[in-house]
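Left out: one protein chain. Kept in place: all the others.
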Amino acid sequence: MPASKNELQELVIELGKLKTKMYNGDFLCTWDKSDDELRAVLTTAEILEAAYRSNISMGMFFGKLAVSIFRDQSTRTRFSYASAASMLGLSLQELDEKKSQIAHGETVRETATMISFATEVIGIRDDMFLGEGNKYMREVSAALDESFREGVLPQRPAVVNLQCDLDHPTQSMADLLHLKQHFGSLENLRGKKIAMTWAYSPSYGKPLSVPQGIIGLMTRYGAEVALAHPEGYGLVPDVVDKAGSFASESGGKFSVSNSMNEAFAGADVVYPKSWAPFAVMQERTKLLMAKDDAGLGALEKRCLAQNAEHMDWECDAAKMASTRGGKALYMHCLPADISGVSCKQGEVSADVFEKARLDTYREAFHKPFVIAAMMMLTRFEDASKTLDGMLRRGERAVFAG
Amino acid sequence: MPASKNELQELVIELGKLKTKMYNGDFLCTWDKSDDELRAVLTTAEILEAAYRSNISMGMFFGKLAVSIFRDQSTRTRFSYASAASMLGLSLQELDEKKSQIAHGETVRETATMISFATEVIGIRDDMFLGEGNKYMREVSAALDESFREGVLPQRPAVVNLQCDLDHPTQSMADLLHLKQHFGSLENLRGKKIAMTWAYSPSYGKPLSVPQGIIGLMTRYGAEVALAHPEGYGLVPDVVDKAGSFASESGGKFSVSNSMNEAFAGADVVYPKSWAPFAVMQERTKLLMAKDDAGLGALEKRCLAQNAEHMDWECDAAKMASTRGGKALYMHCLPADISGVSCKQGEVSADVFEKARLDTYREAFHKPFVIAAMMMLTRFEDASKTLDGMLRRGERAVFAG
Partner (left out) sequence: MPASKNELQELVIELGKLKTKMYNGDFLCTWDKSDDELRAVLTTAEILEAAYRSNISMGMFFGKLAVSIFRDQSTRTRFSYASAASMLGLSLQELDEKKSQIAHGETVRETATMISFATEVIGIRDDMFLGEGNKYMREVSAALDESFREGVLPQRPAVVNLQCDLDHPTQSMADLLHLKQHFGSLENLRGKKIAMTWAYSPSYGKPLSVPQGIIGLMTRYGAEVALAHPEGYGLVPDVVDKAGSFASESGGKFSVSNSMNEAFAGADVVYPKSWAPFAVMQERTKLLMAKDDAGLGALEKRCLAQNAEHMDWECDAAKMASTRGGKALYMHCLPADISGVSCKQGEVSADVFEKARLDTYREAFHKPFVIAAMMMLTRFEDASKTLDGMLRRGERAVFAG
């Protein structure tokens, strides 16, 4: 479905009308950004998607790096980041901490500059340590600010949060774009019920950033966001507070309960996903820092036992039947723990997942474009003008003769 | 020896006349491809080689990925793939399974799509497990088919087999191009005797895909292919059958013997190379899957002892003297086990290898161009038209002022 050239031009004009102040900054948490700024990300991502489908090259950088720092495993985000970088013409360079040890403090300050002489963007995933990931990103950011201000760096690379302990904005924004396209517009999210619920998984230590990212973002559009989890599986309190405030401001609702069934009842959207209890993540962070393997083993055992008390928190056909018209949109950041497929008993039953599977792939498709949008909006003073130039230039991404 | 512009144009026209159906497909095994399709690979590779030597840029992709998955060690193929990708303008991104665990089943299906949103080609090496490598590639392929058909992926990435348990088509096609240039044409292969023989090596567990690839391809051109190996070192029966059928169809010959001397006698081409017995590879696959280190150790010991009974299977000056005019073309996929150089006693004597050494490098030179040709023919509906466009565009690969 390549958009017509006129439709593309209209989106570019729409983008130009939004008031944003992201140039020479970072993209760390959605809650730091204004409504116009978030809308600019979505619009830019949609332009990039349409250009991609229309075979228009979006090569706007030449000879510059996109650096990535993955402090935790990743396939999806790694490839999304690589795709976004490549799309805009950036060369990817990974800072592998096994190859080149980096840490906190002085080392972070220095390394941030040393990897940035020809760098436009630094994408960071750091979600293992509660209270640490976001802090680390802000340390990198402050170092870049200084080096740019003092003329050491000719350009100010943007830090893009590829998942931290607090937020996972490239995921939540891709999810928001999926919702926008599903319901036709952001305005149509008003009054929709979105169930962000915990779900059972035979694993432990999953980060909190996905549910936190969802409640901290979807509450801004007048939706009714129902967070549900078993007792003791609470999220970072500060983010829960933010979700409440956003709901009030937007005329939406935000509730927290301990009932998956309650959250699912009449929901338009369900997002059932496992995560570790906040308190467990705090304890785990301490043990990880102390490199206490015995302690970590004991914690894992205890936590898996605690999870096992809630094996009924599975998204199955019966629960789906209780959603609006039995047809709620199922969402997941992938990979899901699918009962009888990827594990014995998990977050979602095989039949429910199979029905939604291709749609979760479409949800994931947005991520490279959302990341590329964040790159553009932080690296161009007027992204609308740049995109307009790209469209007028009209170079093909694939040269077929 | 840069080709003249006219010669290049003629090759492009020749390519345009071949009937191929490779667009939006894969390149997994040569025996799945028609004669015209194989000829198209050779012709495209020759055009790319000539363009390379003539400093004409073959940049036809912008902002797209070439993904590689190496489930086994590789230097040569890794660099050939990287060179091919770079030549066409693709950004390389490796899926490192240590970084991001992938497996069979649901995970393969999902991961195949997750790494493909902006991907044109996925190169896979998976040659450790007999009965598994090729199967894995076909799983990836089926997943890509579904995601493309369902509109999840805007383009259908091609899977290129960088060596599996059955075939090693980028090697055998590079070898075929080497033979074509050595003898002047494919037609001149008719009646030539090609000895594909086992050779002694003090190592074990070497894949079967090179000899299988050679007998499954060279039998298609009317040559007399003589496969020779000690008793108990047979290849996968199905591939041996294919070689027989191809020889009948092409008017060539295919023989299997247990005598290196017989195979070498009067040969125009010799390809002496070690491999593990089929039965050993089957046992090894079981042990690898069971992670039975003790069993693997015992098998290795037994297999090395078995190899040691055939230390006379060395390509030495005496054996070379028995080939046609004593001047057979020596071929090897490299690295060779060279007696007294890389090991005490190996596949080839030092004097024979040294005489052929630079020529084996020339043989290897074709590989990046063969891979690039496979990429082009699977990703362009009319590769001839694309190449014609490239030549008319006339951009330089190195801009010297």
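Chains: A and B, in written order; residue numbering restarts at 1 for each.
To be clear about the criterion, contacts are C-beta pairs under 8 Å (C-beta built on N, C-alpha and C of every residue); 3 or more make two chains touch, one makes a residue touch a chain.
Since this is a predicted model, take the numbers as computed values, not measurements.
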item	value
Touching residue (missing chain; options B:184, B:297, B:335 or B:394)	B:335
Chain not shown: contacting residue from B:53, B:149, B:327 or B:355	B:53
Touching residues on chain B - with respect to the absent chain	52-53, 57-59, 70, 73-76, 78-80, 82-83, 85-89, 91-92, 334-335, 338, 341-342, 358, 361-362, 364-365, 367-368, 395-401
Chain not shown, touching residues in chain A	59-65, 67, 91, 93, 95, 99-102, 105-107, 110-111, 113-115, 117-120, 146-147, 150, 152, 154, 379-382, 385-390, 393
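Keep this in mind: only the chains that are shown with their structure count from here on.
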item	value
Chain A and chain B, separation of their C-alpha mean positions in angstrom	40
